[in-house]
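The complex appears here without one of its protein chains, the remainder shown in place.
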Amino acid sequence: MIAIRGLHKRFPNGTDVLRGIDLTIDDGEIVALIGRSGSGKTTLLRCMNFLEDYDAGDIELDGATLWYRTDPTGRRVRMSESAIRARRQQMGIVFQQYNLFPHMTALENVYLGPCESQRRPVAEARAAAQALLERVGLGAKTGAYPFQLSGGEQQRVAIARALAMRPKVLLLDEITSALDPELVGEVLEVIRGLVLDRMMMVIVTHELNFAREVSHRIAYLSQGRIVEIGPPADIFDRPQDPTLKEFLRRVR
Amino acid sequence: MTFGRWIAIYGPSYLSGLAWTALVALGAGVAAVVWGTVLLLVRVAWGRAGARAVDGYVQLFRNTPVLLWIYLIYFAFPLIGLTWSAVICGGLALVLQNGAYISEIFRGSFRAIDPVQFDAARSLGLSRWGTFRKVVLPQVLVYSIPALGNQLILLLKDTSLLSAISVAELTMNAKLLTEQTGAAYEAFIVVAILYLAMVVLLEATARWARHTVRWRPTRHAL
Partner (left out) sequence: MLILLVKGAMATLVLGVAGIAGGTALGVVLAALSFTRPWPLRSAYRLYVFLARGTPVLVLALLVFYGLAAMSIAVGPYVAGSIVLVIYASAFFAEVFRGGVLAIPAAQVESARSLGLPPLAFFRKIIAPIAFRYALPPYVNVCVMIIKASSVLSIISVWELTLAAREIIERTLDVFTVLGTAAALYFLMCFAVDRLGRRTERDLMRRGFMPERA
């Protein structure tokens, strides 16, 4: 379970990008973050696995506070790099593009993490990677390099790579936004499969129909705050907040 | 004697060397840009043969040191009856060498011009020369400003090589001073500082040039 309390972040140029985020995500739950560009949804996602730091607030995973601790004098201080690294492995992330390491095959991309970070034996990691790639429909292309794969295939490999680390939660940052339309479907298909596995997921997306289909809850962000949150039916059919209504009107 | 006093006494003698360096650099720089433009023209106007010829020229100068050309022109010209001064000989070598690099810079900038513009120019009835003058050249020159700035700095540094054929520029100045006063270290440190100062000046000028141009390309060229 993920608990986020009072998250604040200010950019160096003075903009407040997150103005107090409170969010709880249960095991097996899927939450979609929607909103206009600059609303803070991507920043929120990136704070979760500490690719961005934050100025105030707590992020807890299964009760344990992540990323910051209090030092003996009571001040809030970053955890050590090794502690951060260990905890990052519990969260898998897939980016919009340029995920894969271009100099490694699909298979090598997937088993790199388990081998190097989790110290699993190579043979075991490779076998697991093979299975994962088959699961995302790329069992025949394990020896392909990223440049030989389509955008959709690359994103599917990226998902497999994140899953290989056996994370507690999967963070997806607009993973279909950079894809040609005909390739989006195959990626969404893989995500649907993960829904059946009750994988906890936080999805930042523009694909509102997809968000409606797979999410348990949808959070609408505006100007660094979660303005409205609820089941897809409530958000799409009975929006309360005026900015949300405007957003849905513009996007539909 | 202390460094300060040394500068006070010998400072002025650097001025003539500095002036020569600046003069040669500027002169050769302008000439190299003109020569680079000519090479660009040959490349675009004479099809495959032109492009091949310019490529060959560029390859020649990319793979040989400029000092060799300085010597070649300086020693060879008298043999064919041209008794030009050392400055001209050395300057010519610098122009030929840097012209090659500049033509490559221009080639890159040329490719950044959207091909649609040539169709537009033709539809407006511009001649090929008119298109080159009014459409190609201005854009190529502006897109090339950062790289040209760099090239000019390289040219400036190469002027020091003219001391090998006894041109009275800055480095030559320092060598003479060394022989006169025996204070080698001070002489060369001052020279190094002067070159660095000129480099800073050139870099600042390049930045200013980029900012004063009022239009931007509609693609990502700059």
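For clarity, chains are labelled A and B in written order, and residue numbers in each chain start from 1.
The rule we apply is simple: a residue touches a chain if its C-beta (ideal position, glycine included) is under 8 Å from a C-beta of that chain, and two chains touch if they have at least 3 such contacts.
These numbers were taken from a predicted model, which means no experiment stands behind them.
*Asks:* Out of all the chains shown, which come into contact with the hidden one?
*Replies:* Taking every chain of the complex into account, the missing one touches A, B.
*Asks:* With the full complex in mind, choose from A:Ala3, A:Met165 or A:Leu183 the residue touching the hidden chain.
*Replies:* A:Met165
*Asks:* On subunit A, where is the contact patch with the chain that was removed from view?
*Replies:* On the side of subunit A, residues 49, 51, 81, 85-86, 88-89, 91-93, 95-105, 112-113, 116-117, 145-148, 158, 161-162, 165 touch the unshown chain.
*Asks:* In the full complex, which bits of subunit B touch the chain not displayed? Write them out.
*Replies:* These residues touch the chain not displayed: 59-60, 62-68, 71-72, 75-76, 79, 153, 157-161, 163-164, 171, 174-175, 178, 184-185, 188-189, 191-192, 195-196, 199-200.
Going forward, only the chains that are shown with their structure count from here on.
*Asks:* Which whole number of Å gives the spacing of the CA centres of subunit A and subunit B?
*Replies:* Using C-alpha averages as centres, the distance is 52 Å.
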